[in-house]
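In this view, the complex is presented without one of its protein chains, the others remaining in place.
First chain written, first letter: the chains are A and B, and each begins at residue 1.
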Amino acid sequence: MIYEKENRYIIPFDDVPSPRAEMPEISVDERRGNFVEVETGFPENMSVQEAKRCLSCRRCLGCALCWAECEPEAIDFSIPDEELDLEFDDVIITKGQDNAFYPIDSKLGFGSYADVITDIQFERMLSPTGPTDGMVVSPLDGEIPKRMAIVQGNPDSEDDQILSSLILGVNESIIALDRTKELEVVLISPINQAFKEQFLSEAEQVSGLKMAGGAPDSVERKAEGKPLILHYTENSQQKDEPFDLIVILTKPRISSEIESLSRRLEKSVQ
Amino acid sequence: MCTGRVDPALVAKAFKKGIDGLMVVGCYFGDCHYITGNHQAKAKMDMTRKLFKFIGLNEDRLAFRQCSSGEASVFVELVSEFDQKILDIGPLGGDGDTVKAPEIFKKLEAAEAVLAGEKIRWIIGKRTPFLETGNMYGEVFTEHEFNRAIDMIIVEEMEVQEILARLKETARSVKDLANDLTIPPARVFRYISALKRKGMVALDTVAGQTPIFQIARQEV
């Protein structure tokens, strides 16, 4: 399943022709010594077939069925957008609710396996008002995991980034363990000095949580219906272990909109 | 009766009762007393054929044809041609269909629920305004785009209605539903959480590692 914010959810349908049409070209021999157009263009049937591949992405269809069903008549398509011109003495820029993060190495399987999710998604899952009412389940099959791993997605990050994602990882583990019977969590990340001094002893006392200093290498599923295999390095030792759910600790970044705003106003993001 | 009034849900019901073929014969385009009745009929039957294909029923079992009331010979020709076609396809749920009996009847039951549901009815009824004057935002659809919207609703509604039908029988887990319906479990998981959000499905119990879902009380 694709995780692409603000993109349309796509459903495959059989009669949609596939794959993309190739542009016909004249041969290389016909090209030497002249400037005849190389690409000869789609013929009609090919163009129509290609056009039919279009998914016609649209979210609200504007069908007004909701409006027809709404008893208190709260839905009103004619409520206009408002444009405001405002003046301020000061501006404070915060990162907002857009939880953007730096790209994750594709070897970790995020985006290809439904049971590999980000720490931000896991946080939504743990939230009492979230999509699973706070229950820890694998989005792959809806089952409650027995063994899950929380892994550092950007092990080469700066120290304070590692520290804050470690704290988040431990926090999420505490809540997940508290909610879930017979769960075992392995947290795999480089453990830095600051974390060792302040939090490591506390984290090691959480029952069910195992801290593994190291870095993840790759994630794979050997066969359909089998758990994910996580390959990782702990104390320069190569390990391969099965997990029912893998959570990746991401490296947060400021969304591009906020970033450009901050640049234009010469104000840093708080 | 105008063919524009033929309800696709009735078509599905007829097949559920075991008929092998159904032909809707309407007036020629341009001859409609109600201006667009036969266009609507064609759109509805096209959509129903699409749904039949999706559930594994040979869509040629349903046909939309046109002739005028004065053309007796044309009518006879249409009927004998269709009759031969159905003979070639064979009995419902047999070799002519991808999904066999009795499974196909379960699918038809869900199909009837889809076609009787508000979503499909409403959208198909919006076809003419969408293509000519536009939706609530004044955006005019191309036919292709309208068909894509219908495709999307057919797939999702069909899968949702099948899930609801199974849950009405008994409480089930995501995995069980996925196995029964051959829908990928990750998709079932999403449907279940969407249905939960709508208040139509609720968690029943947790058996070991497996959450079991049931139909919400007010939906029974």
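Note that contacts are C-beta pairs under 8 Å (C-beta built on N, C-alpha and C of every residue); 3 or more make two chains touch, one makes a residue touch a chain.
By definition in this document, contacts and distances are computed from a predicted model.
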Looking only at the UniProt record of the hidden chain, which name from "Ectoine/hydroxyectoine ABC transporter permease subunit EhuC", "ATP-binding cassette domain-containing protein", "FAD-dependent oxidoreductase" or "Protocatechuate 3,4-dioxygenase subunit alpha" is the right one?
"FAD-dependent oxidoreductase"
Which displayed chains the unshown chain touches
A, B
Pick from B:E156, B:D180 or B:D204: which residue touches the chain that isn't shown?
B:E156
For subunit A, the residues touching the chain missing from this view:
2-10, 12, 18-21, 23, 28, 31-39, 41-42, 44, 47-48, 50-63, 65-66, 69-77, 79-99, 117-118, 120-121, 123-132, 139, 164-165, 167-168, 170-172, 174-175, 178-179, 199, 202-203, 257-258, 261, 264-266, 270
Which subunit B residues touch the hidden chain?
118-119, 122-123, 137, 140-145, 149, 152-153, 156-157, 190-191, 193-194, 197-200
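Definition applied: only the chains that are shown with their structure count from here on.
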Distance between the CA centroids of subunit A and subunit B (whole Å) is 34
In the complex formed with subunit A, which residues of subunit B make contact?
50, 53-54, 118-119, 122-123, 126, 134-137, 139, 142, 144-145, 148-149, 151-152, 155-156, 173-175, 178, 185-186, 188-190, 192-193, 196-197, 203, 206, 209-211
Spell out the residues on subunit A that touch subunit B in their complex, using ranges where they run on.
1, 11, 13-16, 51-52, 54-56, 58, 61-65, 67-69, 77, 114, 131-133, 135, 137, 139-146
